[in-house]
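One chain of protein is taken out of this complex; the other chains stay put.
And now, subunit A:
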Amino acid sequence: MKYYKPATFEEAVALVAGAEGVTRILAGGTDVLVQMRSDIITPDTLIDIKAIPGTHEITRTKDGGWRLGVAVTGAEMSEHPELGRDWPGVVEAMDLIGSTQVQGRATPVGNLCNGSPAADSVPAMIAAGAAVTVTGPEGSREIPVEQIPVGPGKTSLAKGEIITALTLPPRGAQGGDAYLRFIPRTEMDIAVVGCAVNLRLNGDVITEARMVLGAVAPTAVVVHAAADALVGRTLDEDALTALSDLAEASCNPIDDKRGTIKFRTHTAGVLARRAAKIAYSRAKGATA
């Protein structure tokens, strides 16, 4: 196994493009190192990107959005004074992952690249309209987060490509997002179902809505019809029921040790209602 610690993304991309066999990018390592220890993967090349300047920075972009370096950790997001005010759902989704120690290492970009259908931060990032900068031998391109996962453990990144930045759009007025997951315990667990909701209001009326489910299909599921069900209405009981039904209808889960098809489907509907209520109250100005 070869270990590299490049100082620039150019160098990192060249290493990735030139590497043979199994290559893994190492940021926090909370998935990669665990998988190596348990013999799930044995990389030939390990490229540690934490030393590249800027990878730990959270910066406000000119348009009022956010740019996160690829080694930004959950703890850095939670401790940031402003990021959580704009995107509480994204920050709380990331904050749900692992222990305090893991929070000091784990990154949302790593969570995305690991390709787990149960990744907590991914539905929240998709609901928020987050995008990543993908850099390869041919240059860089910006693509929505939802286009990265293609199946369990699989991403759309081509050979030689790595993610070099994460961006969140400007929050703007009267917006709110929320993420909830179901686990049988209170923490230190993996999502049986996850649900992110991102809303914008005009007064009490919903003008934009995005709902994304996790752990109920091979990849995070964008429930496009959520917008049709909610836009132009307040979040009344009928809207919540419609949203809950849509969530259940969008599920394509598996039966496994973490949950049954029936339970996951039912709980997706429950979380849709609950997350929507939180997002709605945040959009109306609630700070919690």
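The rule is short, and it goes like this: contacts are C-beta pairs under 8 Å (C-beta built on N, C-alpha and C of every residue); 3 or more make two chains touch, one makes a residue touch a chain; residues count from 1.
Everything that follows uses one rule, which is that contacts and distances are computed from a predicted model.
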For this session: One chain of this complex is missing from the view, so tell me which of "Coenzyme F420-reducing hydrogenase, alpha subunit", "Sugar ABC transporter permease", "Fumarate reductase flavoprotein subunit" or "Xanthine dehydrogenase family protein molybdopterin-binding subunit" is its UniProt name.
Result: "Xanthine dehydrogenase family protein molybdopterin-binding subunit"
For this session: Kindly state which of the options A:Q101, A:S156, A:T241 or A:T260 is in contact with the chain not pictured.
Result: A:T260
For this session: For the chain that got dropped from the picture, name the residues of subunit A it touches.
Result: 38, 182, 184-190, 256-260, 262-263, 266-267, 270
